[in-house]
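Let me give you the structure first, and then I'll get to my questions.
The complex is shown incomplete by one protein chain, all other protein chains being positioned as in the whole.
Should a chain be cited, it is by its letter among A, B and C, assigned in written order, with residues numbered from 1 in that chain.
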Amino acid sequence: MSLFTACRSMAEWTAEYLLIPIFNFQAGLFPPFSNPAGSVADWLGTDGGLDTLAWTYAVNIAFMVGMTNLILVIHLERKIAARIQDRRGPMLSLRSLRELKEDLAGEAPTWKFKDNYSGIGIIQNLVDGIKAITKELIVPTKADRFLFTMGPIIFISSSVFLLVLFPLSDRFAASSAPAGLMVIMAAFSIAPIGVLTSGWASNNKYSMIGGMRSAAQLMAYEIPLLLSMAGVFLLAGSFDPVTIVEQQQEGTWLFGLPMWNIIPQFIGFIVFMICILAEVERVPFDLPEAEAELVEGWTTEYSGIRYMLFLAAEYIRGFAGAAVATILFLGGWAGPWPVPPEIWFLIKVYLIIIFWIFIRWSVPRIRTDQILELGWKKLLPLSLINILIVILMVEIYPYFSNIITLPEVF
Amino acid sequence: MAEMWISMGPQHPMTHGLWTLKVKVDGETIVDADPELGYLHRSVEKMGERRKYFMNTTLTDRLCYASSTTWTHCYTHTVEELMEVEVPVRAQYIRTIMLELQRLASHLMWAGAYMPDLGHITGALYFWRDRELFLNLLELPSGSRLLYNFIRIGGVKRDLPNGFEEKTERILKLFEQRLDEYSDLFENSKIFRMRTDDVGKFTAEQAKNFGITGPNLRGCGTKFDLRKHDTYEIYEEIDWDISTREAGPGYSDCFSRYMVRIDEMKESVRIIRDCFKKMPAGATLASRIPVRAHGEAFRRTEDSRGEAMMYVVGDGSDRPYRWKIKSPMFTTMSACPHYLKGYKLADIPAIMGSIDICIGETDK
Amino acid sequence: MNIDEFMQQLSSSKGVSNISKIRKNTVKLDLTKEESLDFFVSIKSEFEHCSLISAIDNQPDFELVYHFSCMNQSIVVDDSNCAVMLEAHIYLKREAPSVDSIANIWFGADWHEREAFDLMGIYFIGHPDLRRVLLPEGFAGHPLRKDYVYEIHEEEW
Partner (left out) sequence: MSSKKVRGNPNLRRGVGSKTTDSDKIMEDPPAGDWLALRSDQLLEWIDNSVYNVAEFTGMREVVDRITRPIFNFAQRLSPHPLHFGIMCCAIEMGQASAPDHDIDRLGLVYRSSPRQCDVLIVNGPVCEKLRPKLKTLYEQMPEPKWVIAMGECAISGGPYWDSYSVVAGADTFMPVDVYIPGCPVRPEALMHGFLTLQKKIRAKEPGMFLRR
């Protein structure tokens, strides 16, 4: 049973027993004034209405799963970074909610800081987020107010959009477009426009340089990124994530291991991992927000919830990037039986994210000219070589057919 | 992009203190620069004229927050020259040990502050973790973590505590192991070399003319260390070498300055070990310490950042008539337009971090 | 060149008086204000590093003390590797104290001169960029002068 069929039956149930009675009741209450309610009730009874409702549920579920992952990713980042640095990281424990209970109930406060700071810090991120809501939103006097507010909207909405695009498994997918990966990559490249916009509109030199760096980096890395993906598309003959993952499970390798794309296209995998790091702007490629020289990069002038959403959106992009890498090269949700495919998918994604966290906290940042040089002079030829290898493999495959079994595409 | 001025500071992660660097950039390339100081000008020289000689060690401790003992030593050394005080031999050994421990702590502070400039935050915390060891060690005799006020006119405050030698040896052994571990993370790392090689170059002749001294000058291949060339305390009896860089890859650039400081830390470990070996018993404070002084004297010592120098003029009273501080970073920073020009915007933290700025001593 | 030979050589230059050796590696001398620039140009080849320029308010007159250090071992002290220093004193009048700038000879002297101008009010003729370095623009007076009065709230001890 796929996610959509589940949502569809849930939609049918809710529409029949909950929504349609409510609308009908409202329509019957003040008949002259509630024409739309009756029409909505009628529409919900049709196939189209139920489909729409089911889509809404599916998207919401995918979004909630993504957001839950977001909190886990940020928490992982902080704790693993702290462990790499021989520290403990945030330690705000669940027992600190006792203070909240006291305040809500109007009891006398007890001061047990030792209890507050003896946990694993899982609610530290929630607390940071709630605090950001209460902060003042500052718009600098000389900033372009319209673009200043539009920048975060472009960046955050395009990032959140990513969450519902990739499937967690062939049955857990909010959307399944035939050109799914192309849509994901298109959504990926919207965000730098938001960066550029907000960097320019802040009327701050650091922000502007950060925005410019982001644009330059996008130009240098988008092309090798897509070329390294082209090899996978050639093998699978499709842009659909489900098809790509199924294709990877068809072939077998030595000892009957599944031949995921990481094996025939190792060069492509390396190029893709470097490019996706640059695409989601993590160390060593986080030049747009290089803290040492540009204070906070393009987010310098943003305060409160806008800044916090920027931060969250960056982690969402990181999560989505890891998911794309998993689908393309690591066999997606394929894995041995007792563990469900969704969990396999998340395990792979989290392994990539943890790998990124290790990279982030153990290397310095690269300079602008070096990063552009790397993109144009090294990664672009390498990705072309990868495509060449894929084509050659298709050509010379018949000679090795008794050793390896490749999918029918060859 | 047209040329524009960017003002960095006084609140900026690059500055390592309080100063403003105005840079003119053409795109990302630096065309011109203009450093501006004075945000931490506490008028130490004027205040010193109102205090007695022995009171001024409080001010010299706070002169440079990263290496307070070396500055206090420079001051007391000058005043001892002015008052003609003979320091006991054991006190000289204890002073040398304290100075080298302070040099270790200061270089570790620098290394820790330099790593975030390159975007490497873990490096900072590793070096600061090791610095904590030496702070604990310095706390044992002096009773304070950062500003010790341990070196007094005519000797030191008190003798070393029991078991100090064993503790020091243990920590030095641990520290040497860790330095070896870090070599993979830093100097053998490809990205680290990409950021520091051939960045911020100046030749030895330029450096001397600019007034650049200390590790920054030794990074250019000049074998000049005041501990050997204008020797003080008991440095000539100790077995150690001047750390410098030979011509080749990684020469007179940020990487060479980094390596010189790492080598100096290893030399400091050698000096401390040798001091413990040769230290005699005896008094730690001179028996006769005058209060008044007449005449003028200057001494220069090798601070962690270069040539520290004090010039004290006494008029026969118990307070200095004029007290002039020479800070090595003051002249080094004045030349920063020369060695910043032509590099990229991202190189500013790498270059300014590598020369080890301390604004406390610079602004006086 | 030994330090004693160097002192012999110095005594022949113009405007120099009271040459003495105050430490084993330090030569002290007095300079007249007019001849100072020529003298400094002549010693540049030996003393390539300007260590310090300190200004002293001797009430009523000013005194400038230059410290130069020799780093290239062109002057030696006997057989040790001690670095030689030169201490030059220049005496200035109270009214409009001015002296020739050496910032074009030693770049390191640039900010030392700016500092002397900032805190002591001594003008350096020919300095490329003579403005305040430590105190903010618009600060009144030169605080290191002995007659500079400022307000202290607590009583003096």
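We take it that a residue touches a chain if its C-beta (ideal position, glycine included) is under 8 Å from a C-beta of that chain, and two chains touch if they have at least 3 such contacts.
Here the structure is a predicted model, which is why all the values come from computation and not from measurement.
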| item | value |
| --- | --- |
| Missing chain: touched chains present in the view | A, B, C |
| Residue among B:K24, B:R42 or B:K201 touching the omitted chain | B:R42 |
| Identified contact with the non-displayed chain, of B:Y65, B:Y182 or B:F276 | B:Y65 |
| Contact with the hidden chain (one of B:M4, B:V31, B:L147 or B:I234) | B:L147 |
| Sites on chain C contacted by the missing partner chain, in the whole complex | 135-136, 139, 143, 148, 150, 152-154, 156 |
| Absent-chain interface as seen on chain B, which is shown | 10-13, 16-18, 38-43, 46-47, 50, 58-59, 62, 65-66, 109, 112-113, 125, 128-129, 131-132, 135, 145-147, 360 |
| Chain A residues that touch the omitted chain in the full complex | 78, 82, 85-92, 96, 99-100, 103-104, 109, 111, 113, 116-117, 121, 124, 126-131, 133-138, 142-147, 149, 291, 295-296, 299-304, 307 |
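We take it that only the chains that are shown with their structure count from here on.
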| item | value |
| --- | --- |
| Remotest chain, chain C as reference, centres from CA atoms | A |
| Separation of chain A from chain B, taking each centre as the mean of its C-alpha atoms, in whole Å | 47 |
| Centre distance in Å when chain B and chain C are each reduced to the mean of their C-alpha atoms | 24 |
| Centre distance in Å when chain A and chain C are each reduced to the mean of their C-alpha atoms | 65 |
| Sequence positions of chain C contacting 2 or more other chains | none |
| Of chain C, residues touching chain B in the complex | 25, 48-52, 54, 56-57, 65, 67, 69, 71, 81-83, 85, 87, 106-112, 115, 119, 132-136, 143-144, 156 |
| In the complex with chain A, residue positions of chain B that touch it | 1, 4, 6, 8, 12-14, 28, 115-123, 125-126, 129, 185, 189, 191-192, 194-195, 344-349 |
| Chain A residues within the chain B interface of the complex | 81, 84-87, 205-206, 209, 212, 283-284, 286-287, 290-293, 295, 361-370 |
